[in-house]
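A single protein chain has been omitted from the complex, and every remaining protein chain is retained in its original position.
Chain naming follows the written order as A and B, and within any one chain the residues start at number 1.
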Amino acid sequence: MDKDILLSMEDISVSFYTHRGIVKAVRNLNLQIKKGETLALVGESGCGKSVTAHTINQLIPMPPGKIESGKVIFEGRDLLKLDDKEIAALRGKRISMIFQEPMTSLNPVFKIGDQIADVFMAHEDIKKDEAMEKTVKLLELVKIPAPERRIKDYPHQLSGGMRQRVMIAMALASPEPGLLIADEPTTALDVTIQAQILRLIYDLKQDIKMSVLLITHDMGVVAETADRVIVMYAGRKMEEADVYSLFENPSHPYTQGLLNSLPSNEKYSDSTRLEAIKGTIPDLLTIGNECPFENRCPFAMSICRESFPEETKLDDDHSVWCHYVSDQVRTHTRAGSLLPTRGKE
Amino acid sequence: MLKYILKRLALLIPTLFGVVTIVFFMIALSPGDPARVMLGERATAASIEKLRHELGLDKPLYVQYGLYLQRVVKLDLGKSIKSGQKVSEEIRDHLPATVELAIWAMIFSTTVGIFLGVMSATRKNSWIDFGSMASALVGVSMPVFWLALVFIMIFSVKLDLFPTGGRMNIRYYFTPISGLYVLDGFIVLLKSGDPKVLLSALHHLVLPAIALGTIPLAITARITRSSLLEVLNQDYIKTARSAGIKERRVIYRYALKNALLPIITVVGLQVGMLLAGAILTETVFSWPGIGKWLYHAIEARDYPAVQGGIIFISISFVLINLLVDILYSVVNPKIRLS
Partner (left out) sequence: MNTEIQENTKEKSDEESAEKNSLFKEAVFQLKGNKSATIGFVIIVGFILMAFLAPWLTPFEPNDQDISIRKTAPFITSHILGTDDLGRDLLTRIIYGSRVSLVIGTISVSISLSFGILIGLISGFYGGWVDRIVMRFIDIMLAIPYVLLTIVIVALLGPSLVNAMIAIGVSQIPQYARVVRASVLAEKENDYITAERSLGASNFELMFKSILPNSIAPIFVQATLGVGDAILSSAALSFLGLGAQPPTSEWGLMIASSREFVTSAWWIVTFPGVAILLTVLGFNLLADGLRDVLDPRMKD
């Protein structure tokens, strides 16, 4: 196994058994995160990216959730085979998480200092005083001014950006952080604060040498922070590439759609208008083996309704799962040069 | 925080005023003449008229109301028709018994109720959950007085474990100090080293306290379960779990403190239920408290006593709920610090 790989998910399928039927949230997903790398998981809400993240540290409520198949290998161990105690020991210590809503993700009835110190004390055999000292240092690290005073604050006394910094501090309150899962960390924040938080995560990653799994629907955020990108749609992986290839050469019609709807991207500034992708996400209850994007795809063919495509490698670092693209590649000898162009020009 | 309490206190005044007004007019406008009730069916018209004058019942209603308000402000609730004693003094004499009963019922219902609720919420859809929620539903569907009688039948008559009523073995000659017999029993124990008063007081409390506490227990268990389940779905619980905090600690420290907020409100509302439920429980267990006293006052159509009793209970209810709200704000930093 590749020594550089920190975490690898193999053939993961997750379903939710609701009273309406089985929701197939994630299907046959493979992904790998290298040490020190930021991997972005991109897609619209409901595409299964959060479920994927929650599969890693097993925060999926079961029932109704069920991990149908697959392995999550982290540092040589399959996390899905660990018992509750073993997984709890990894959570917050080697695998931490920050959430979308800084407003609701901190416990409203405890001081933030106590909340962070509690995490330290859960992972190390230290006294409260020592944990508090560490907490103050950590709050300094995430650039919270006057941390000695702030530790006595309750969450509602802090701004959204400050709270997200506290969340990040809490995620780092460990002797040896390994993987940080950031689930839409900036969605709920102002644009200016967003940039600061992204910068902070980036800096911390460099300093502490941890890996980041960034979950977002925002291509702008991806461009700024990610090393590698996986585009997800309706529980499936559609495209995977390093961040440069993806933005240079978006190959899946869905990825193109996502980039088209991005206002600030210079490459597409000639676009006269924002092109939202037409149609809606298919019902995850009734979906079969077809390509889930088929009903919205401008290049849909009859085969798209029959089976989900195999991987098409465009490059060492660039793969796509699309019948249309694989057709194009097969009919043209020089792969990569004759990829479908955006939209219907 | 202080401002909040002052604001609440200011809001209290119109409520108290309203309660006194409603109770006064409800009783004043009700059919039946207190003077006639006092003197009996065979009294002459003249003697009734004389008593009406003495009681001020011949004055126009608004004058009576004004006078009554004046007296209530001075904590004077008038004299009982039946005993001739001051209503305020009668209430004072009967209050400790009810307070003692209510406190123990409350301790029983909150501790057991919260415990059952937590067990149910953390083991959702298990047999424990199903069993305790089913019993809670049965608990709220039961008539209190019937439960009290069934208790007496089983534990007093059949098994002879507890007395059928009263607060103390009548053979013990002891002069109440605080009127709370458990406390008094402690004092006796400390002074003379004799535990029999304390034991007898506790012995007499068990059945009435459990009977009175059963419905509040059931309600507390249900609200604890639903409140805790809601809290366990919150983001910050996910945060705590993802940060590797141990599950026990997540539930008993992180979740329960948040879940406590609605529980406190409900427990506060139960005080009113306890006071009212005391009428039934005290009647069944011959417990010499406010409830039994009020029941006899109603039976005897002792208007000043009924009026005074209801005003007293309602005001206590309002004040206790104020206390609960303040307690709520202490637990909830959002209110405390604003």
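Throughout what follows, a contact is a pair of C-beta atoms (placed from the backbone, for glycine too) under 8 Å apart; a residue touches a chain by one contact, two chains touch by 3 or more.
No experiment lies behind these values; they were computed from the predicted model shown.
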Options A:L29, A:V42, A:I60 or A:L106, residue touching the unrepresented chain:
A:I60
Of the residues B:F115, B:F145 or B:F174, which one touches the chain left out of the display?
B:F145
For a quick check of understanding: of B:L39, B:L229, B:I264 or B:V331, which residue touches the chain that isn't displayed?
B:L229
On chain B, where is the contact patch with the chain that was removed from view?
14-15, 18-19, 22-23, 26-27, 30-32, 124, 137-138, 140-147, 149-150, 152-153, 157, 226, 229, 272-273, 275-277, 279-280, 283-284, 295, 298-299, 301, 306, 310, 313-314, 317-318
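One rule holds for everything that comes next: only the chains that are shown with their structure count from here on.
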Note: in the complex, chain A contacts chain B through residues 57, 59, 84, 88-93, 96-97, 99, 101, 104-110, 118-119, 122-123, 154, 156-157, 167, 170-171, 173-174, 181
Within their complex, state which residues of chain B touch chain A.
234-236, 238-247, 249, 254, 257-258, 331-334, 337
